[in-house]
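Step one of this worksheet: look at the structure below.
The complex is shown incomplete by one protein chain, all other protein chains being positioned as in the whole.
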Amino acid sequence: MQVRPLQDRVLVKRLEEETKTAGGIIIPDNHTEKPVQGEIVSVGPGYRKEDGSFRELDVKAGDKVLFGKYAGTDVKVEGVDYLIMKEDDILGVLQ
Amino acid sequence: MQVRPLQDRVLVKRLEEETKTAGGIIIPDNHTEKPVQGEIVSVGPGYRKEDGSFRELDVKAGDKVLFGKYAGTDVKVEGVDYLIMKEDDILGVLQ
Amino acid sequence: MQVRPLQDRVLVKRLEEETKTAGGIIIPDNHTEKPVQGEIVSVGPGYRKEDGSFRELDVKAGDKVLFGKYAGTDVKVEGVDYLIMKEDDILGVLQ
Amino acid sequence: MQVRPLQDRVLVKRLEEETKTAGGIIIPDNHTEKPVQGEIVSVGPGYRKEDGSFRELDVKAGDKVLFGKYAGTDVKVEGVDYLIMKEDDILGVLQ
Amino acid sequence: MQVRPLQDRVLVKRLEEETKTAGGIIIPDNHTEKPVQGEIVSVGPGYRKEDGSFRELDVKAGDKVLFGKYAGTDVKVEGVDYLIMKEDDILGVLQ
Amino acid sequence: MQVRPLQDRVLVKRLEEETKTAGGIIIPDNHTEKPVQGEIVSVGPGYRKEDGSFRELDVKAGDKVLFGKYAGTDVKVEGVDYLIMKEDDILGVLQ
Partner (left out) sequence: MQVRPLQDRVLVKRLEEETKTAGGIIIPDNHTEKPVQGEIVSVGPGYRKEDGSFRELDVKAGDKVLFGKYAGTDVKVEGVDYLIMKEDDILGVLQ
């Protein structure tokens, strides 16, 4: 089963970040407010223009992206966790 | 009796998700904030354009869709529970 | 005495819903947050366009409609209770 | 002395409603949240259009109107209480 | 020294209202929420249009105006108290 | 070192106001909510228009201006305190 995002949304697979201190202590989740990274799995058709056509997104499947910790909505498809967010929630692309 | 959604709204039949842990304990509703799935039953005519005509929606009856847990409004028609939401509340289509 | 709604507003007569459980216990009002049904009594001339003309509403007098519990404003005209709401507060039409 | 409302505002004389129960007990003001009625005393020139001209209002002096309890601002002119509100705060006209 | 209001702002000299009860008791300020009156001292050039020109205001210096109690910002120029507010905060003109 | 404000922002040097009572008692800052005066040090290129060009501001370096007490953001450049604010935060020009 696949997810086709609508409009200007993208489906993102979160890339785990280490949240351990140097000494190896795991910091609980609510103390690490920094943005996270992910890889785009699929993208929507783009922004709807007034005439009904779409303007394509600036990101594409495979892009590694930075976004805010609370961006998007968690979705689970066939037991796998993803995020669906608007392209505007993406801060930048890692190259 | 049928419901004809107005404008860019859709009528959705919620698809139940399992909210049991591996050990079979049912987690109360307010601990499972993840989005839910549904099937679109009927769709409105679309977005009203300035000239009065409609731009059709990107989803259609029969589509299985993902949406946020708090999207839409619960309605009961002849004893059956549905959701009416705006197309913009739909995150993606399952294929 | 009649009420002529202004612009994109409609005058609605609320249709009572049963709020009893199977065992006949009446659930107090603040526990039944589900939308309610009503019948449209009269409609305003429509949305004002930039040129001053009106775009007619998609609903008409006699339509049975669904709306959110808190939609509109209660008005009493000659002792009868009505709701005045914007067409945009109407979720769908029952057919 | 007269009040000339600006733009899309109207000057309204509130029509008192009875707020007694059948047994004649006067219900304190904060328990009667229902809209009130009034008569329009004077109207502004209308909505300002981009080219500087006005689009006239849909109501006129003498109209009996319904509005929300908290619509408008109370003004006192020569000891008489009025309300100044925007036409958009008027729900409907009584005929 | 003079104040030239910018854009659609006006400089207003507040006209004092009596806030005594019939028996002569002075009601403290926070119990008299009703709008106040003032006289316009000077007006800005008007609303900026897209092409950079101005659309003149509907009020002029010398107009006696009604406005909400909390409209505008208090300014003191050479020891005299004024209010600077946007024309849109003015409810009506007294004639 | 100089500060070049971006777009419709201006750099302002605050002019100190006396906040002493007649008897010479200094009133703490949070009791003197009245706007303050300043002198414009430099101005941005103006409002960006749709075609990318700028519409110049109505104020210029050297203007003595009135603004609300909480307008703008404090900046320190080479040990000197300034305010950077949007032209729209300026209430009027002293002449």
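In order of appearance the chains are A, B, C, D, E and F, and numbering begins at 1 in each one.
As a working rule, a residue touches a chain if its C-beta (ideal position, glycine included) is under 8 Å from a C-beta of that chain, and two chains touch if they have at least 3 such contacts.
Keep in mind that this is a model prediction, so the values were computed, not measured.
Annotation for chain F: contacts to the undisplayed chain at residues 1-7, 9, 11, 44-45, 48, 52, 73-77, 84. By the touch rule set out above, chain A reaches the unshown chain at residues 34-35, 49, 55, 58-59, 66, 68, 87-88, 90-95.
The rule we apply is simple: only the chains that are shown with their structure count from here on.
Any chain bridging chain B and chain F, meaning touching each of them, is missing here; the list is empty. One copy, chain E, sits rotated relative to the other, chain F; on C-alpha atoms the angle is 50 degrees to the nearest 5. For the pair chain D and chain E, the fraction of shared interface numbers is less than half, so the two copies use mostly different residues to meet. Chain geometry summary: the mean Cα position of chain A and that of chain C are 40 Å apart.
Work out the mean CA point of chain B and of chain C, and you get 22 Å between them.
Residue positions of chain B touching 2 or more other chains: none.
The full set of touching chain pairs reads A-B, B-C, C-D, D-E, E-F.
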